[in-house]
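A short write-up of the structure that comes next.
Note that one protein chain of the assembly has been removed; the remaining protein chains are unaltered in position.
Entry: subunit A
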């Protein structure tokens, strides 16, 4: 079987790198944890990898705004490499802080317009503070995005962030995203209907928890699928029993299997 190689980007303040690596390994990939300095200095190249993942954390302390400084760095120093990586149809995943980076670097929702004005952003939670809580996610346009193909049920996983409220510059932007099928995850009530706080933990417009680009190969989401790959991570396993696997694992497996077949 072909090996699938994942580059997990690290820098000052990255802190979900090891559990993200674990999730990809559990899904059958080979993982390299690479500091951005290695990419900037071309000591490591992005090209040999199939999947580029930016994990959660507080890169540069969330100073100025969450993800902003790393996004700035990506744009200034390795944007050509990333653009080429994307042009080759390879996969990009941003979780939590990684999602904030993708949005602020212009790679989501539309990498082709990365140089234009930012269309969407992730801003401060309505609660005004960092919160760690479990949410339910409905997969919207499941087949549109390679990471979510075949998922027909709600996914349960935690969010842990202070700046996760998804908003768009104008309502037309939101409509375009909807029409293009770029909305991948919505926060919902445990029964699957739209819901307010706390099920929508941050006040995101339309309950948007994650989006993908038009190709369906770049995904960003605020919740942490890597924190629910093992059944003991579920908050109620002592009442509901141990499941076969955590809900988040399928996202990593989809990506790895897609890469194995197509990349």
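Keep in mind that, in the parts below, a contact is a pair of C-beta atoms (placed from the backbone, for glycine too) under 8 Å apart; a residue touches a chain by one contact, two chains touch by 3 or more; residues count from 1.
In this section, contacts and distances are computed from a predicted model.
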item	value
Choices "Autoinducer 2 import system permease protein LsrD", "Dipeptide/oligopeptide/nickel ABC transporter ATP-binding protein", "PaaI family thioesterase" or "Phosphoribosylformylglycinamidine synthase subunit PurL" - which one is the UniProt name of the chain not shown	"Phosphoribosylformylglycinamidine synthase subunit PurL"
Among A:6, A:120 or A:256, the residue in touch with the chain that has been omitted	A:120
Residue touching the undisplayed chain, where the options are A:72, A:141 or A:178	A:72
Full-complex contact with the absent chain, from A:35, A:243 or A:260	A:35
Subunit A, residues in touch with the chain not shown (by the definition above)	10, 12-16, 18-19, 22, 35, 37-38, 56-58, 60-65, 68-69, 72-73, 76-77, 104, 117-121, 123-134, 158, 160, 167-169, 203, 224, 226-227, 229-230, 232-233, 235-236, 238-239, 242
